[in-house]
Structure formats: C-alpha cells, structure tokens
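Note that one protein chain of the assembly has been removed; the remaining protein chains are unaltered in position.
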Amino acid sequence: MNLTKTLIAGAILTVFVSSANAGSEIETLITMLHENGMVSDEQFARLQAELKQNQVSANAEKKAVQEQLAEATKPSDVDVKIKGGLSIKTRDGDFSTKLGGRVQIDAATYSGQPEIGDGTELRRARLYLQGTMYKDWGYKLQYDFAGSGTINDAFMTYNGFDNLQLKVGNFKDPFMLQEGTSSKYVLFTERALPSAFAAGRHIGVMASTKQQHWSLAAGLFGDSYTANNGTNHDEDEGWGVGTRATFAPINEKGELLHFGLGLNYRDVSDSGTAQFKQQAETHISGINIVDTGSIGNVDDVLKVGLEVATVAGPFSAQAEYISTSVNRNNASDLDFDGWYAQAGYFLTGESRSYKKGAFAGIKPKGNVGEGGIGAWELGLRYSTLDLIDRDIDGGEVDTFTLGLNWYATPTLRFSANYVDVLNVTGGAHDNEEPSLFQVRSQWAF
Amino acid sequence: MNLTKTLIAGAILTVFVSSANAGSEIETLITMLHENGMVSDEQFARLQAELKQNQVSANAEKKAVQEQLAEATKPSDVDVKIKGGLSIKTRDGDFSTKLGGRVQIDAATYSGQPEIGDGTELRRARLYLQGTMYKDWGYKLQYDFAGSGTINDAFMTYNGFDNLQLKVGNFKDPFMLQEGTSSKYVLFTERALPSAFAAGRHIGVMASTKQQHWSLAAGLFGDSYTANNGTNHDEDEGWGVGTRATFAPINEKGELLHFGLGLNYRDVSDSGTAQFKQQAETHISGINIVDTGSIGNVDDVLKVGLEVATVAGPFSAQAEYISTSVNRNNASDLDFDGWYAQAGYFLTGESRSYKKGAFAGIKPKGNVGEGGIGAWELGLRYSTLDLIDRDIDGGEVDTFTLGLNWYATPTLRFSANYVDVLNVTGGAHDNEEPSLFQVRSQWAF
Partner (left out) sequence: MNLTKTLIAGAILTVFVSSANAGSEIETLITMLHENGMVSDEQFARLQAELKQNQVSANAEKKAVQEQLAEATKPSDVDVKIKGGLSIKTRDGDFSTKLGGRVQIDAATYSGQPEIGDGTELRRARLYLQGTMYKDWGYKLQYDFAGSGTINDAFMTYNGFDNLQLKVGNFKDPFMLQEGTSSKYVLFTERALPSAFAAGRHIGVMASTKQQHWSLAAGLFGDSYTANNGTNHDEDEGWGVGTRATFAPINEKGELLHFGLGLNYRDVSDSGTAQFKQQAETHISGINIVDTGSIGNVDDVLKVGLEVATVAGPFSAQAEYISTSVNRNNASDLDFDGWYAQAGYFLTGESRSYKKGAFAGIKPKGNVGEGGIGAWELGLRYSTLDLIDRDIDGGEVDTFTLGLNWYATPTLRFSANYVDVLNVTGGAHDNEEPSLFQVRSQWAF
C-alpha cells in the first residue's frame, strides 16, 4: 500500500509538474486524505470522478475563451490609412485601393515686355483612383479638372514578373528627369525651359525595370488620347518609341549620383507637322515667349536627353541637355536644343528623396500642426532654349530663377518663384526681357 | 448516517450534473470530511461560507470576461471590400457605398476603302459613386472622362416596394439586350451594327421589376441631359416613352433561354429632326460607314426590338432584330431596320452569367496572379443594318466579326476583334469593303 501510495503520489507529481494545473492541490489533498484513511475508498473514487469531470469542463471552458480571444485579437483583413486621401490595403497585399489628388493654386504678376496679364490659376486640380488587384495587377485613372479637363493616367500594369513591369494605357513616355519627376515634387513651380521638348503622354505599351542602382524603360506609343477626339478622321495617328536608362552608382538615403539617357522618336504620320513653344517658366499667361509655329512637311522627330543629378544631404542639383532633330521630307532637317542646371538646399536639413529614376516627395523633420516648422528649401536655376534653325526663327531665350519652398507637412507645399528672363533673341519677342513673381499653394497626396 | 450521506451525495451529484461547476469537488470533500467527523460543525460552516463567497466572486469574474469577449468578437459595423475599387456596407445592409470605374484602352488598324485612320483611343474612362441609404433608397453618379466627358448615370432609386423599383434621373432607356448589357460585358469590343437604333440615356422616371424568370420596365423620359446645355432655347425638348419585357423560361446557373420585346417611342418635338448612322463596329475612326444624315420634318420615331438569347454551359448565343419607323409630317414615313446574331464559347469552361434581363460579368475558374490562366472565350457575329428607304439613302451594310476575349481576372479583360465589312450598298460608301483589327485592354469593377 505504501508502494501504491508512493506510485500514485509520483504519478500526481508528474501530472502536476508537466501540466501545472491550477487546482491540482485538491487532487493531492484527496489522495493524502485517502492515504491517511480520512476518506473511504468509495469516497475517494467518487471524489476522483467528480474532480476529473470538473477538470474536463474547466478545460473546455478555458479552450472556448482562448478561441474567442484568438478570434478577437486577430488583425483586420484590411488596413485603412487617411494621411491625406484614402488608402486601403488587404493584409496580404494582394489588393489595394488609393484615392488621392492634388490641387495647385497659383498667382503671378509680370513686369517688362511683352505685356503679360497678371492673374490667378488653378494650375492642377486632380483626383485619381489607383490600386492593386489579384496580387499581380495594377490600375490607375487620374483626371485633371483644371482648364478644360485632361485624363492624365488611364492604365493597367502587370507586375507578375520579377523585376519587370508591363504597362498599357495612357501615361508619360519615359523621357527626361524633370518630366519623370512629378509636378508635386519639382524644385520650382514650373519645369525648366527645355520642357518644350517633353515627350508628353500617349496611349501605348511599356516595359520597365527599376532597381536600386539603375532603371530601364522602353515603350511603343500611339498618339495622345485627344488626337482623334470627336472628329472623323481618315488620317493615321502619329506613333513613337521611347526609352530611358538611368544609372545611380550612389543611391543611399541623402546621397545620390544619377546619370540618365533618354531617346524619343516620333513619326508624326499624316499630320506632317510639329511645333515647339514655351512660356517664360510660368503658365498663367498662356503667352509663349518663344514659338516655332507649326512646322510643315515633317516626317519625324528624334529627341535625345542627357541627365545628371546629385544629392548630398540637404543639397541637391540636377542638369539636363535635350537635343531635338526635326526631319523634313522636302527641306533641310532642323536642330533645336536646350539645357538647364538647378540646385536646391534645405535650410531645415531634409534631403530630396529619389525613387526609381526620379525625385520623390519631401518629409519635413517636423510638421506644422505637430509642433514643427516644416521643411524650408531654397532653389536656383538657369535655363536656356534655342528654337532657331535655318528657316525657322522661333527665338532663343534664357532665364534665371530663384525659388523658395515651404513644405508645411508631407502633403502641403507653398512656393514663391522669381523668374528673370535674361534675354530673348529672335522670334516674335526679340529683345524683350520680362520678369515675373509667382506663388503657389499646393496640397497633394 | 449512511442514508444521510447517500442523500447528501445524491444532492451533490444532482447539483454537479445540473451545473457542472468546476470546483464542486471541494464542496463534496468538505461535506465528506464533515460527515466523517474530520472537521467540526463550526469549521464546516466556515468552509461552506468561504466556498460560497468565492464562488460568487469567481462567477462575477467569469461573467465580466465573457461580456468583454462578446464585445470584442462582435462583428464590425461596416464590411470593407477592395477587390477592385472600394465597397463598404453596413452589416444590416441599410447603407452602402461603392466607388468603382472602368478604363478601356483601344488600338485599331484599318485596311481597304474608305480610308480610315489607324490609331488609339481611351474608349471609356469612368468613375462612379454608388450606394444605398436608409435601407430603401439608392443613388448613383457615373462620369465618363473619355472624349469630351459625359455623365452616364445620375439617378436615385426607391426600393421600398416589394419587387418594384422606382428610378428618377439620367439613365438608359430600357431597350435592346445588347444595350442593357454593360460595355464591360458585351461579347465584342463594340456592339453590333443595330446599336444605331439604341435608345440611349435620357432624364426620366422608370418603374421596373426584375424576377428570376421575367422582367418588366417602363419609363417616361425627357431629352438627353446635354440637350439644352448652355444654350438659350425657346424650343421644347423631345420626350419619349419606353418599355422592355423579358421572359426567361430557363434561367439556372449555366443554362438560359431568354426572349425579349422592347418598344421605344420618341417625340422629337420642336427639333423636328432625326438621324441614324453607324461606324464599322469600331469607334476610333469616327467615320460612319452608313449615315442617313439629318432627316427633316420628323414628328416622332417608333422602335421595336425583338431579342432571343441562350446559354448552354460554355456556349452562349444571342440575336436581336430592331425595326425603326420615322413618322414625317409632310412626307411618307420611313422604315429602317437591322439585326445581328452572335455566338460565344468559353475554351476554359466558364459560362456567361445572366442577371435581371441582361448578361453580366465573367468569373474565371482560375485568376492570373492566383495560379490560374483566366477565362478564354471565342466569339462570332454577323450584323446587318439597312438605312435606305424612299428618299433617304443612308446605305446598307453587313459585317462579319471574329473575336477572342481573355478575362485574366474578374476585373480584367483583353480582347482582339477582326471585323470584315462584307458589303456596303448605297450611301456615301457604296461598294466599299473595309476590314479592321482592333484590340482592347480593360479594367472594370
């Protein structure tokens, strides 16, 4: 009997140690009392049975509570963010939806010749819906309500290949660093003069890869989506091919060295015309300071762009040179070109961010509304554009621009730009030298 | 005493069985020890009191945990889905909001006569906001940003009656199966030639009922919402009435037999004109292959449409005949008509779905991005349209179309269509026989 008791006690101890059941002391007590002869065999059996049954129901109850707890604390299927606009993602990342937009409110005053009307403008007023579907597919539709309204982006993407994205729809041709950088993030209110050679947006297909230290994109494009809008036409639309390669031997947080090369070929097809023109790095007036007018007998246009950019902490700089050759079918070819160089400096210590071959958004060290003063940035730029060649006298212009940007939060920006047109040579505004002061208030997300 | 013990034991057993209180064994033990004379009456009373009080507090604690658990595991008020766009519903179904859209990116090349310009187009680029409010009310606003922009739908509904919906606003007149089927879901990139007789969208009121085996809709309509847009006008707008009845004696998953009848009457009012025209089942060119031009002295137009459709597993077919009578006030009446027949077959085994009198979306058996290959569908169509009667020589045309659709996911579709214009008789393009190849990439949800 002693052996039995020892065996039982040992068994109980084992159970106790292995499971640490709260309440096991009652089992120990019962056993002891039985051993000590305080309870009869029959009573002992009854107590053990009752104990066992109670343990079973206690365990069932505990398990039910733990299952409910697991259910209650499991994360939601979707993650909702509203830092500006609306962003929702599934936890697995297979689906996402983003609703965002941007509004740019401008005012400008002009002096000197030519006479340019002072005024105000909603420069951009966009909304977009963008998302991911079934893991590998993306979509976007972005519309600009400003002016008479324009579809900016209307495309879908396939992201199922490693390091390769396919895109079809209406979007920007891959050409030029300042065009690849969103209007939300460019250093000045307007892009530099050579944006006269911007490739713009067309309906097309593109393949691209974007790595830490390089990117490559190549596409085949039709015409702009408004090319045959609402008109009967027996003329074929123009078409083009474009490619842009970037190389960033240094690309760390706050440190960048970037080189880029862009090629853009466009067959103007049955239209047979091309035109290049530019305002004085402003948009409110609509007055072009240089303008080739419509050039006839054009077969095709080839543009080449060279880019270099750097970031060193709060300092950033970039420069681009673009050359454009217009091939005419019964006249000599024309060559136009332009370049700019610009530099920016954050007084508050932030750095320009860089993503996938272009500059991206600014996060102030402290946001206004959260105790900070936002990010403050100074900018300087020199630009020049030459639209004179052979029989075409579109004029040549160069400008100097001074800018100040205040990013109150990642979603807000206020800018003031002073643009001085240093000289216009030739064209309709020969020898005129206007200057302008322009301010912008922007929300964008 | 034995009896007492037995009685007590019985009572305890009853309590135990009925309540299965974990911990009841301690009560049994105490009672036994008391019966066995191991604890005094006073000790027994003290133990029982303590036991009771502990049970009360344990139960209170357990109840508190269960209440917290119930609170934590109750479902959220709203259910958020982002399978493409954004869809939010309250759990009770009284409120819902859906933000969705569609983009169709087209390219086409043409051969033969007449000369039609090759090119690209954003065929549709829509966003919509749709929802339910206060259980019985619905709303929708849908805008197409493509071209110069169009409001598609701008209406509200009342759904508080059993099996009857009331609708007021801008929406499609109920007429024709291929018009009732969304452009997201029609078999080919463009609807068949008789869409020249489509009733279109107008501002009006409509009552409808949609059952498993039949549907009926009837409405009173004013003019299209752009009819008096921005112009002073002393002329009354046109108005019309329209009705469509459908009967589906077979309507199960993958099996359908559908018949339909539509009537559409329109008083052209002070405008006094009507015109019917059609492109070659394409939209990029804008060139009408048949066209009555503007017919004068018109009082009213009456259209009659007959529909038949079937689905048998992966096979689907539909045909429609539309006759249009133009009633003139000082000349003989004119009769134009057209019909088409088309068939589709899913190589991957899916079935066309059918809802409330029209074809609906396709769910591939396996989505691309989730390991599947999507749904693949072949289509064939013959269409004809006759716009020649009496003094009006708009031309007669018939076409043959071959199509391939790839539904990569429920929200994505890629289509390629070859359209062969078999013959044009009369009109401006007499004896011309163009053909075209057209591709479309579409996201829609």
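By letter and in written order, the chains are A and B; residue numbering begins at 1 in each of them.
Everything that follows uses one rule, which is that a residue touches a chain if its C-beta (ideal position, glycine included) is under 8 Å from a C-beta of that chain, and two chains touch if they have at least 3 such contacts.
Note that the structure is predicted; figures quoted are calculated from it, not measured.
Colleague: Decide which residue listed in B:Tyr185, B:Tyr225 or B:Phe414 touches the omitted chain of the complex.
Modeller: Missing-chain contact among the listed residues: B:Tyr225.
Colleague: Out of A:Glu42, A:Glu115 or A:Asp430, which touches the unshown chain?
Modeller: Residue touching the chain left out of view: A:Glu115.
Colleague: For subunit A, enumerate the residues touching the unshown chain of the complex.
Modeller: Against the left-out chain, subunit A lists 16, 20-26, 28-29, 32-33, 36, 38, 65-66, 69, 72-73, 76, 80, 82-86, 99, 101, 103, 105, 107, 114-122, 125, 127, 145-149, 284-288, 367-370, 408-409, 411-412, 441, 443, 445.
Colleague: Which subunit B residues touch the hidden chain?
Modeller: Touching the missing chain: residues 23, 26, 29-30, 33, 38-40, 43, 46-47, 50-51, 53-55, 57-58, 61, 65, 68-69, 71-73, 76-78, 80, 86, 88-90, 94-97, 99, 129, 131, 133-137, 139, 141, 143, 149, 151, 154-156, 160, 168-170, 202-204, 222-223, 225, 227-237, 270.
As a convention for this text, only the chains that are shown with their structure count from here on.
Colleague: Could you work out how far the Cα centre of subunit A sits from that of subunit B, in whole Å?
Modeller: 33
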